[in-house]
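Up next is subunit A:
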Amino acid sequence: MTQFGAFIKKEFFHILRDKRTVLIVLVMPVVMIILFGFALSTEVRNVDIAILAPDPDRMIEQIADRLDASEYFTVKRWLNTPAEIDQAMKAGDVQMVIAFGQHFSGNLLTPDGSQMQLIVDASDSNMAQSYASYAGGIISEFSRELAAAGEERGIETQVQFLYNPQMKSAYNFVPGIMGLIMMLICAMMTSISIVREKEMGTMEVLLVSPVRPIYIVVSKMVPYFVLSCINLITILLLSVFVLQVPVAGSLAAFGLVSLIYIITNLSLGLLISTMAQQQVIALMFSGLLLMVPAIVLSGMVFPVESMPPVLQAISCAVPPRWYIAAVRKLMIQGLPLIYAWKETVILIAMAVVLIAASLKLLNNRLE
Partner candidate 1 sequence: MGEEIVIHAEELTKTFGTFTAVDHISFDVRQGEVFGFLGANGAGKTTAMRMLCGLSKPTSGIGTVAGYDIVRQSEKIKRNIGYMSQKFSLYEDLRVWENIRLYAGIYGMRDREIADKTDALLERLHFTRERNTMVRSLPLGWKQKLAFSVSIFHDPAIVFLDEPTGGVDPYTRRQFWEMIYEAADRGITVFVTTHYMDEAEYCDRVSIMVDGCIEVLDTPRNLKERFEARSMDEVFHSLARKAKRTE
Partner candidate 2 sequence: MNAVTVENITKRYGDTVALNGVSFEVGTGELFGIIGPDGAGKTSLFRIIATLILADSGTANILGFDVVQDYKELRKRIGYMPGRFSLYQDLTVEENLSFFASVFGTTPEENYHLVEGIYKFLEPFKKRRAGKLSGGMKQKLALCCALIHKPDILYLDEPTTGVDPVSRKEFWEMLKQLQQEGITIIVSTPYMDEANLCDRIALIKEGRFMQIDTPQRIREGYSAPLWVVQTDRMHRLLGDVRAFGGVEYGYAFGEAHHFIAGEGFDPEGLKTYLRGLGHGNIVLHRGEATIEDCYMLLAKQ
C-alpha cells in the first residue's frame, strides 16, 4: 500500500507543479459557465418594445407597466396608429410591438373578447419566438390574476412552459457543460498524463520494477478524480448561485450519477492511454473522438430526438448523452433516481466494458 501511496503522492506533485494546467482545469468550468450563462445566452433581457393603443386606458397601462417592470422588456414608445408600427420597426427602435385592439378593456367582457396582437421583428426567428412567448406569458399571468380577482373572464394564452417557466437557457447548458468538462478532465488529462510517461521514458523504468502496471495507471486516475469532484462542486455552486438553476431533485442521486460518470470517463482515458504512444495521439484521440461527439451528439446543443436515426444510433455510444439526460431528469426536472435508471445502468455498463478492455490491452512489457 505504501507503494500505491507513493504513486498517488507523485501524481499530485506532477499536477500541482504544473501551475498552468491546474489553473486551466479549475478555471475552465467557471469560464464556460460564465460564457454560456451570459454571453451566449438565448435569454430575453431588456428588449425594447412599443405599445400601440388607440384607446389607452387603465388596463392597458397596467399591462404595459407589467411588461416594463419585467426584466425582459422595456416599453420604449407609445404609438397611436398602425402606420407607426412599420416606422418604429424599420428604424430599429423596437423589436416588438404590442398592438391592442379598439375598445380593448370594454370588449373583454363581450363574448367575442378583445383583440391583441404581438408584432415581432422576426429577422432572428429564434429570438422572435422567445419574445412572443415571454410577452404572452406575462400577459396571461396578468389575465389570470384579473380572473382570480373576479374582474373579467381573462385573456387566454396557449403557451405553457414546463420545468423552465422562465425559459432560462441555463437549464439547458448546465448539464451539457458538466458532461463536457468531466469528460475533458477525466478522459483527456488522464490519458495524456499516462502517455507522457511513455514518452519521457519513465514508463520503461517503472515496467522494469516489480510494480504492477495497473497500479501505475490507477494512481493516475486518483488525482483527476479529485479534480473532477472539485469541478463538480464548482459547477454546482455556480449554477445554483450565479445562474439560479437549483437542484430540483435529490442532491445525493445527482452526486451518485455524477460519480459514475466520472469513473466512466476515467476508464475511457485509461483505454486511450493503453493504445496511444505519443501525447499528440492521445490528444487527437480525446479531441476528435471524444470532444466533438460530446458537443454535437450528446444533446447538449442539438436535441437527440431531432437527429437522423444514424446519428441517434451513434449518440448511444457517447457517454455524455446519457449523463446529460440523467442530469436533466435529476437536477432540472427533480425526478427521483428511479426515472434515470436506464441512463445510470448504461453508464455503469460502459465503465465496466472500458475497464475490461483496457485491462486486456494493458501490457506489462514495452511492446
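Keep in mind that, in the parts below, contacts are C-beta pairs under 8 Å (C-beta built on N, C-alpha and C of every residue); 3 or more make two chains touch, one makes a residue touch a chain; residues count from 1.
If you want to know what made the cut, all candidates are chains of the complex that A comes from, given by their letters.
Predicted model only: the values in this text are computed from it and were never measured.
For subunit A, the touching partner in this complex, chosen from 1 or 2, is 2.
Residues 2-3, 5-7, 9-10, 13-14, 17-18, 200-202, 204-211, 364-367 of subunit A are the ones touching candidate 2 in the complex.
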